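A single protein chain has been removed from this complex, and every other one stays in its place.
Going in written order, the chains are labelled A and B, and every chain counts its residues from 1.
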Amino acid sequence: MTTTTGRATPARLLLLGAILAVASALAACVTDAAPSASQDMEAVAQGIDKSLMCPICPSETIDQSQTEIAEQMRRTVREKLAEGSSRDEVLQFFVERYGEDVLAAPPKSGFNLLAWLVPPLALLLGGGALALALRAMRQEHRRSANANGPQAGAAGLEPYLNAVDSDIRSLTADDGGRGKG
Amino acid sequence: MADLGYICLLIALALAVYSPAASMIGVRLDSRQLVASGRRAILVSPVVLAGSTAGLVGAFVTADFSVSYVAEHSSRAMAPQYIWVAIYAGNEGSLLFISFALSVLAALAVYFAPAALRPSMPHVGAVLMAVQIFFLAVMVFLANPFAPLDPVPPDGRGINPLLTHPGMFAHPPMLMTGLISFSVPFAIVMGALLSGRTGDDWVDAGRTWGIISWALLGIGLLLGGWWAYTILGWGGYWAWDPVENAGFMPWLVMTAFIHSIMVQKRRGMFRMWNLALVIIAFGFAQFGMFINRGGPVPSVHSFGASTLGWVFLAFMGATMLASFAVFAWRYNGLRSAQTLESALSREAAFLVNNLLFLGVAFVTLWGVVYPLISELFQGEIVTVGQPFYNQVNGPIFLLLILLMGVAPFIPWRRAGWSSMRRALIAPAAAAAATVALLVLLLSVTVPWALISYGLCAFVVAGILREWARGAHARHGRGESYPVAFGRLIAANRPRYGGYVVHLAVVLLALGVTGSSFYGIQRDVALAPGETADVGEYSIKYVTASATAFPDRTEMTAEVQAFRGDAYLGTYYPRRDFYPGFNIASTQAAIRSTPLEDLYIIPGELLEDGRAIFRVYVNPLVMWMWVAGPMLLAGVAVALWPQREPAAQSVALRGAGVAAGSGGTPEATAG
Partner (left out) sequence: MPYLLGLLLALAAAALIAWPLLRARRAAAPTGPGALDALRETQRLRRQVYDEIRTLDLDRELGHVPNEQYEETLEAHRVRAAILLRREERMRSELAQLIADVEDDVLALRLASGSVSSTVECAECGGRRDADAALCPRCETGNLDAQATEEAAE
């Protein structure tokens, strides 16, 4: 979009080059996005650790908690994964054992969908209200601009304008002065 | 000592009741003496409450276990420097601390009130002291820090071991001061509403105190993160715990306020909105104190918990109700025509900022209350924890960083697309180059991390461009670069102070992104002499030693760290066990470098002589702690008073235009 009107300034060339670089780099990461499973099992396990609450300590995940039961659960997570269970299956196993509140975040299904849907809806609603408010304020501006033109009551202002100019000069003098009034 | 403390408390309560009464009756009767007397009471109360605090300190120093609070929170074995911590370790003491902090802040606010605020000061003082009445009354009637204990025990219970850490010297008092300091902007706003001076008189004082309270709370939160990182022993700094959230929400709303107040300061717009923001922020601050004091949600921080929470909830409800009733009462005086030249203007950008900050605050509140909603409607208890907040708030934060990068280039009133485009090319190029470098050189592949770092580069390049161009323009008029740069900042303090704060936020974002996406974590069990690899590092467990103290057993491990073959040093992570509390607290060994932290936490000793360690490599975390001082520096620049232009026109004072109308006694313009 910008290149249709602009000259090829160095900044633009740089931008173009950088965009190409990013594109190629992203393409590169998509192609090797599937790392070997064995290497990543611990990473999956740690991800699960962070999504499970320790059932006896208030609001700590088993990843954070240093209690016996948390340690036990961490071990179980790794055993289950080694047996070939998927992440969801492991989580389900703990939900059946300890109840829904062992999950660190509510599941995205059923009634609990509410937890996930309300925030974006609220933001959209807020954004809509903001857009309406901005529109109303712009209309107000047009109305007032039409009602009294920019130079309303400007007759005979000359001496006051001069006073304002000298005020501004003295104000900006100690900031190092301004270019030209 | 304790008796004296209690008597001071009673005197303070009497002062707190007298002051608003005198001020309000004084205003009603138009009696300056009464108003002045009410003001005096505010100035005297910090002295009285200092006496009360001294009483509690005295009781701790003399190990006076006939005071129940002292017996609960200290013991003879406690190191003397922890008396400071013990003062606010429990409910009663922290109330006294809060009350003392409030009295000091109130006295400062009253003493340094600017001339523009003077007519509404009686009301401002009355509101401050009304808040003070609440805390003092709770102490006198419900939670007396000087309550006697009978029979007197031979020794105290001791201090909660989680609190015996250097971070505890600063974090809780800072957080409490931050939360209670929200009373000052709130009082200024309520004073404006009550006295009917709802114009722009309160704006400068409101902005100043808004920023001060925002900075106090912000530093309190950061110190909390630092404390969690170095002692709680899970390698993190922020867990979206209900108590943390409760301190975070008022800060978010105040952040929105200190941005949108600039629109009122410059253009006289958004009056109603700014007033409402301060009231909401104060409401959230009270909510924070309520959650802190035994709210309905479980938390790792609820060591000061008690049933007192419900008193706080009632107070919060009452103040919010009263505030919005006053707001409604003054509603007609608050309406003003809001005109906006363009939706692409600084004013509109500030509103978008407000939307996003309030959005984060709302999401956080929603996460805190959702478990209650779920229990109520589906009869099922669920947990709303880190994964929820990270997934929902994370993208909003990224949007905020984007806005932070774009907004400085949007001038007031209206922006032109072409100048915007020109200004944004360099930052966008910097962002793209950063992303490319990260992918190609460091093979960073997580999209969220790339977006975050790209946006950080975008913001930094934008700010640097502003500084460079400003300094260059001045240089063109014959100033040397350092002078030009200094004058540039000095001439536009709110804006350039804001930029410094923005850079601090970028540092925070660097640390958060680095440690969330690229932290390495490993649990290892090592026998003495064994070595384990963690990322590029390897650690060697040398030996462990245990030392017994009267109140705890310290297990100190000796660990050597290497990177490749290079020896990095020997570290001594420690694990203290307190049998009296059945609590273990760990002192992680942290090797901090600008690039990454090597973080070693000792676990238990196994029976076969092996020791368990959890080792993290946390990239870029050090920058988060650099952000604190930087934030304060930015605040100092933004608040440093600018020379006020003379009230009377320079030219008017000279012979200029004024000659015709005859000399005017200057005193009238006073």
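Some notes on this structure:
As a working rule, a contact is a pair of C-beta atoms (placed from the backbone, for glycine too) under 8 Å apart; a residue touches a chain by one contact, two chains touch by 3 or more.
Model, not experiment: these values are computed from the prediction.
Considering the whole complex, the residue from B:4, B:104 or B:490 that touches the absent chain is B:4. Residue-level contact of chain A with the missing chain is found at 150-151, 153-154, 157, 160-161, 163-165, 167-168, 171-172, 175, 178-179. Although one chain is not displayed, its contacts with chain B can still be listed: residues 1, 3-4, 7-8, 11, 14-15, 18, 22, 30-34, 36-38, 40-41, 44, 47-48, 51, 116, 119, 199-200, 265-268, 409-416, 418-420, 422-423, 466, 469-470, 473, 491-492, 495, 644-645, 647-649, 652, 657-658, 661-666, 668-670.
Keep this in mind: only the chains that are shown with their structure count from here on.
We define each chain's centre as the mean of its Cα atoms; on that basis chain A and chain B are separated by 21 Å.
Of all residues in chain B, only 232-234, 236, 239, 241-242, 297-300, 302, 337-343, 348, 351-352, 355, 358-359, 362-363, 366-367, 370-371, 373-374, 377-378, 380-388, 391-392, 396, 421, 425-426, 428-429, 432-433, 435-436, 439-440, 443, 445, 473-474, 477, 479, 484, 487, 490-491, 521-523, 584, 586, 603, 643, 645, 649-652, 656-657 touch chain A in the complex they form. On the chain A side of its complex with chain B, the touching residues are 2, 9, 11-12, 14-15, 18-19, 21-22, 25-26, 28-29, 33, 42, 46, 50-51, 53, 57-61, 63-66, 74, 99-106, 111-112, 114-116, 118-120, 122-123, 126-127, 130, 133-138, 140-141, 144, 159-160, 162-164, 166-167, 170-171, 174-177, 179.
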